[in-house]
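Note that one protein chain of the assembly has been removed; the remaining protein chains are unaltered in position.
As written, the chain order gives the labels A, B and C, with residue 1 at the start of each chain.
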Amino acid sequence: MKPDSSQPASPGLPPPTGVADFACNDPREPIEPTEDYPSLPLWLVTFAGALMFWGGIYLQRYSGGYAATTYDENALGSGLAKTNAVAQIDPYALGRRLFADTCAKCHQPDGQGVPGQYPPLVNSEWVLASGPARMIRIVLDALQGPVKVKGSDFNNTMTPWRDTLTDQQIAAIVTYVRTQKDWGHNASPVTAGEVAQIRAKTRNHSPAGPWTVSELLAIPEHEPQP
Amino acid sequence: MIIIWIIFVSSVVVLPATALLALRWTARHGGFDDLQKTALSIFDEEEPVGRMTDRFPASTANEKKPRS
Amino acid sequence: MNASSPSILRALSPADTEDESQSRALLAEVDASCRWPVMLLFSFSLVWLLIGTVFALVASWKMHAPDFLGGISWLTFGRVRPAHLNAMVYGFASQAGVGVTLWLMCRLCRTPLICGWMAALAGVFWNLGVAIGIAGILAGHSTGMEWLEFPPYATPILFAAFALIAIWGIITFRYRREPHLYISQFYLLGALLWFPWLYSMTQVLLVMDPVRGVVQAAVNWWFAHNVLGLWLTPIGLAAIYYFIPKVIGRPVHSYYLSLLGFWSLALFYNWNGMHHLVGGPLPAWLITVSIVASVMMTIPVLTVGLNHHLTMWGNFHRLKDSPVLRFMVFGGMSYTVASLHGVLLALRSVSEVTHFTHSTIAHAHIGMYAFFAMVMFGSIYYIVPRLIQVEWPSARLIRLHFWAAALGILLYVVPLAFGGVMQGLAMNNPDVPFLDPVKHSVVTLTLPYLKTRSLSGILLGIGHLAFAVSFIWILIRWMNAGRRPKTSTADPSV
Partner (left out) sequence: MKYGPLIFFGIFLTLAASWCGLVLMPQIQIGRQGAVRIEETGEFYPAARSGVAQQGFEIYRANGCIYCHSQQVRMEGFGADILRNWGQRRTVARDYLNDKPVMLGTMRTGPDLANIGVRQTSAEWHATHLYNPRIPSKGSIMPPFPFLFEKRKIGSHPSADALKLSGEFAPEPGYEIVPKPEGKALVQYLLSLKANTPLPEAK
């Protein structure tokens, strides 16, 4: 099948960049073997060089001295580790975040709980008690056995948070729940100090397991100051 | 952990050195002489330059008009 | 040993007319020898494509309707998703890739398929291995490592298939008649040799005598990313480098650039496996090395992209009447987009947001589908008519396939990449609760994007059905043509 000469010479080829101008428009014209080869576009070579240079710098800067136990890329390599200043945390915001991660799993994000299983927190007489003493104890060592909340009965075992949450975190959660704006709560907030005091006082109770309603009712709502 | 540095330094020196040697050997043995011909090696001799060798099949099987 | 194939200079002198017929006969002989193995591989890869698409639709639907098929243990999301991944990667992509490799290697080496039984045997092993592997995953015997979920009783069969193909590749390359090494042969040889080494090394280090602790994650992601970089990408690029010049009848713009592209890919792609573990429990230097390698990948990607673009310069108007060119150019451009998106995702500050989100999935699908699958579709549309000397039955089906696939993958990738970034930003803001049925939360925020993904899945499914109908139709024609007396049908490519 003869070369197709009816095809117009295609103007498409870009200006040859040092490419031997093989005569594509006249197929009869033999292609001379050429010695030179098309040189690389200069911008690509400089870009590659710049990238190599950046790579070396980045590798040296963020490799933490190639140590086996350096996980923070900013350590060792240079002094200025990324210090994120611990902003003054607003307890309400911290409480809301922790509530969403932990308590909401059972008491539901809207605080209504699950009828028959997990008691509600909204307008619960336990939450809006004048003093936080009983609520802090419940959060620390949990509650089990039959309990009446807003008229309906619950009988489930709650998980204790004594070993999981710090005093500041428990104070933030209790403050958040007691002063939740959407639920219309405005009971008194709680400080980490009060939680620490109760945590120390009830140290001997925790091995005996969660509180029961009768034990809690025996404790005054306001913690007697020492 | 001295073994790491031995491997590391040797690989950083040996690897590029072998690459450059291979490059020089290829250039000397005419590896890069005529790249343009290699680019043409996929074409048959009688395949004209610049002509399409693939198109949508004709709409009905029978009228298969050969396209110029 | 190799009959010196007629060089262009001698062919032009009139005395050499019989050379042309001789080279035309040689090509026909090469195609004829490849016919059965390659058609076998393409047919089975199409079967796996359809099975993988079904798994994909089930998995995607479960993302936003979790109770869908919820009660069946072997269809739970955790088993359907790895089944989809393996059906697509090892069932469809690798097998179609091997089919293209067989044909392309024979064409470029100008030698008929040597010991075709080896390729056919490999095909049988392959499908056996993938079938057993996927049954194992659905039964719950997955090894639990991403990209390596096949249980230990399936992987030896797969490795045997890979090894057979690699051996075949070396033999064909050894007895090649065309002295010149076209760039596609570089990539194909690379793919054929890299993958069996990679696969066997990983099986030894992770299944037979597992390394301890987090080093398993290092080996896992060294393997997983190199499956893409050293097996599928080279085959895809080899196909593009061959088919774009072949279809538009113009040699590749600069052979020199393609050499640079190959060697920089070989050097840098190897190293960037650990960008899947940014921020993870691995030494900082390991992750930094991979991030640097990922950024270095811009060099081969720009080189290859530039080379293809300049080859296509002045010929973009030809896209409208050539199906193969459409798939190839779409695949080539998606390769550049996928790689640059990958470089972006590898940077630490970006990875902090997008690491555990759906934008990783979007990146995976630009690379796997928009680049590799589309290139495979294009190659099949070019190769099959030349193998069985029968033209594709309907142009409308091919157009439907192209537009359904192209629009489908765009509808998949763009919303999911964007949704992934929003998900990441919300996840990094501790005040946004992770799950809240009513208020703005991370899970409810991603739901619309997951629904658009299911929509795009349906569109892709339509494209695959169109492809399947087209493929079965041409097989039927081939069967009928087989019975008709052998008339010398004109070479369909003219």
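Criterion: a residue touches a chain if its C-beta (ideal position, glycine included) is under 8 Å from a C-beta of that chain, and two chains touch if they have at least 3 such contacts.
All values reported here derive from a predicted model rather than from experimental measurement.
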Which displayed chains the hidden chain touches across the whole complex: A, B, C
Among C:Phe44, C:Phe150, C:Trp194 or C:Tyr412, residue touching the chain not depicted: C:Trp194
Among C:Glu29, C:Glu146, C:Asp321 or C:Glu391, residue touching the chain not depicted: C:Glu146
Touch with the omitted chain, as defined above, among C:His180, C:His341 or C:Arg386: C:His180
Residue among C:Val289, C:Ala404, C:Ala417 or C:Ile474 touching the omitted chain: C:Val289
Where the unshown chain meets subunit C, residue by residue: 62-64, 66-67, 70-73, 76-79, 81-82, 140-146, 173-174, 179-181, 186, 189-190, 193-194, 197-198, 201, 205-206, 210-220, 222, 226, 230, 259, 263, 266-267, 270-271, 273-274, 276-277, 279-283, 286, 289-290, 352, 355-358, 360-361, 427-430, 434-438, 441, 443-444, 446-447, 450
Residue numbers in subunit A that touch the chain omitted from display: 68-72, 82, 84, 97-98, 101-102, 105-106, 108, 114-117, 156-160, 163-164
Contact set of subunit B toward the excluded chain (per top definition): 1, 3-4, 7-8, 11, 15, 18-19, 22, 25-26, 29, 31-32, 35, 38
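The rule is simple: only the chains that are shown with their structure count from here on.
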CA centroid of subunit A to CA centroid of subunit B, Å: 48
Centre-of-Cα separation between subunit C and subunit B, whole angstrom: 19
For subunit A, residues that touch 2 or more chains besides their own: 1, 10, 12, 19, 22, 24, 27, 31, 37-38, 66, 68
Contacts with two or more other chains, residues of subunit C listed in rising order: 8, 12, 20, 250-251, 255-256, 494
Subunit C residues within the subunit B interface of the complex: 6-8, 11-12, 19-20, 23-24, 27, 107-108, 178, 180-182, 184, 242, 245-252, 255-256, 259, 318, 321-325, 381-382, 391-396, 398-399, 490, 493-494
Of subunit B, residues touching subunit C in the complex: 32, 35-59, 61, 64, 66
Touching residues (chain side subunit C, partner subunit A) in the complex: 8-9, 12, 20, 250-251, 253-257, 260, 264, 281-285, 287-289, 291-292, 295-296, 298-299, 302-303, 306, 310, 313-315, 348, 430-431, 433-434, 436-439, 494
